[in-house]
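One protein chain omitted, others in place.
Lettered A and B in written order, each chain numbered from 1.
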Amino acid sequence: MSMILLIEQLLNGIQSGLMLFLMAAGLTLVFGVMGLINLAHGSLYMVGAFACAGVAAATGSFWLGLAASIAAAAAAGAIVEVAVIRRLYARDHLDQVLATFALILIFSEGTRWLYGSFPLYLNVPPSLSGSVTLPGGIQYSLFRLAIIGAGLLVAVGLFLLIGKTRIGVQVRAGEADREMIAALGVDIGRLYTLVFALGAALAGMAGALVGTIQSVQVGMGEPVLILAFVVIVIGGIGSIKGALIGALLVGLTDTMGRVLLPSIFDLFMETSAATSVGAALASMAIYILMALVLIVKPGGLFGARA
Amino acid sequence: MADTILDIRGLSKSFGALKATDDVSLDLRPGEIHALIGPNGAGKSTLIKQISGEIAPDAGEIRLDGRSLSGVDAAGRARLGMARSFQVSSVAAEFTVLQNVVLAVQGASGATFRFFRPVMRDAALLDPARDCIAQAGLTGREDVPAAELAHGERRKLEIAMALALRPRLFLLDEPMAGMGTEGARALGDLLDGLRHRAPILLVEHDMDAVFRLSDRVSVLVYGRVVATGTPDEIRADPEVQRVYLGEEA
Partner (left out) sequence: MSAAEITAAPTGRGGRMARAQIVNAALALGLIGFGLGAWAMGETFLVTLATKVAILAIAGAGLNLVLGFGGLVSFGHAAYFGLGGYTAGILAHHALNYTPMFEWPVLFEGTTSMPVIWLVAMAVGALAAAVIGALSLRTTGVYFIMITLAFGQMIFYFAISWPAYGGEDGLPIYVRNGFPGLNTLDPIQFFGLVVALLLAVLGLIAMLARSRFGLALQAARQNRQRLMAVGIRPNGVLLAAFVISGAITALAGALYADLNRFVSPSMLSWHLSGELLVFLILGGSGRLFAPLAGAGLYIALEHLLGGVSDHWQFFFGLLLLGVVLFARGGVIGFLAGGRKHG
């Protein structure tokens, strides 16, 4: 296990963690402020990726595509919030789960109808293609570095938004006491739509960025959605800080686990057994991590409410 | 002190810098109604929750029939005979009155993991349940879903459930809340009769009821008990008047 490979995987872990953070931040905000569990978040990720692919193909510009992904996801989020989601705030969790599960079916099948089942591919923009030499002589993909940068920027932006702006104050107050902010004259309907659209925009952006590294296809949002849930359970529902730390933990555990566990087992098992045991355990590693966190802290690491 | 049912010594609970319960000592003797009064924010609900087992105190101890309750959760205390009613009536809304009380009888009996016999045909549970329903004054309303009961009837349902626990004591949290004059009178008469079954620790705001029914009154202010005595003693206590009753008068 070379040092270079290790550092590369470490960076990959951070990169995937930051993209997960984009997903988790939206989810945790929506739950923290509106008390709503939203399974359709993965669909918004998918919408962003498809919008980026579509616009990039039509215009030849990745950057236009990226802008389109954020706009399209935000718009889709706003529409869904007004049409469906706002009827669910007063309902119990089961209803929210089922209704948003229905939305997944609608979005997925609708997208399949429009685009078919085959994956689309996005090209990395020329300005960000190729690799860069990092201190220590390591070659790393420039695009992935850009993603890390984007993720960090978003994190800083969110912290500033929530911590320093008026909207942020309304969001934090809404998390603490929903009825109170309505009584104080805050337009709840608009605030909720805004929060939902913001979460959607983040998801769409993540979809476009990850879609460029991997591929764009129907259902791409679902594994990410579940990971995002694991992240906010670990981090604590309603906490952006928890979402960041949780996402980094999950991203690193997943990436490093896949790399390290087979090697660890190789030390005292024969290679083929080591690979299968290692791979199987690696795939479960995140969930084991989640279970451990919940045993020790049932509300998550930074959870305010259970 | 050998025959006090409930003995609370030096109970303290803080939430951060806020001392919600400050070295509280109280007791409850057989046959008595002991009222606990105090202005809003005095820490009455925190105290009740520590007695019922929902919150663990930071210091001090609570003894029921001489045995320490530390480490015993709310369900355990209920089984030991601590029967509680809630400020906002807490019942199983979809169940009928009879089902609710049968549930309480079942809880008291300790045998919940029975899977075969239909519970609502089990005379061992039905008979005591109907009895408690009668004592609480709800005969004839057995088959009404709890959600359809009037406010006062729901209060009585909680009393019936408390009776079903074969209580050593009653812990009642503002039973008069939301009751009109007629209803409060009737409920008061009911409570008056209950004291001989088991003593009552009564948290109340309704001063008429407090002074009419109680044998002793304790006054809680900012988490401390500032006075304990007979209603007349409390009424006459200058400190209490200043701190609390002065605002009422």
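One rule holds in what follows: a contact is a pair of C-beta atoms (placed from the backbone, for glycine too) under 8 Å apart; a residue touches a chain by one contact, two chains touch by 3 or more.
Since this is a predicted model, take the numbers as computed values, not measurements.
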Chains in view that touch the one left out, judged over the entire complex: A, B
Candidate in contact with the missing chain, chosen from B:Val119, B:Ala134 or B:Met207: B:Val119
Per the touch definition above, residue among A:Phe31, A:Tyr45 or A:Phe143 touching the missing chain: A:Phe31
Interface with the undisplayed chain - residues on subunit A: 31, 37, 84, 87, 93-95, 97-99, 101-106, 108-110, 112-113, 222, 226, 229-230, 232-233, 237, 276, 279-280, 282-284, 287-288, 290-291, 294-295, 298-300, 306
Residues from subunit B at the interface with the omitted partner, ascending: 52, 73-76, 78-79, 84, 86, 90-96, 98-99, 102-104, 106-108, 110-122, 125, 142-143, 145, 161, 164-165
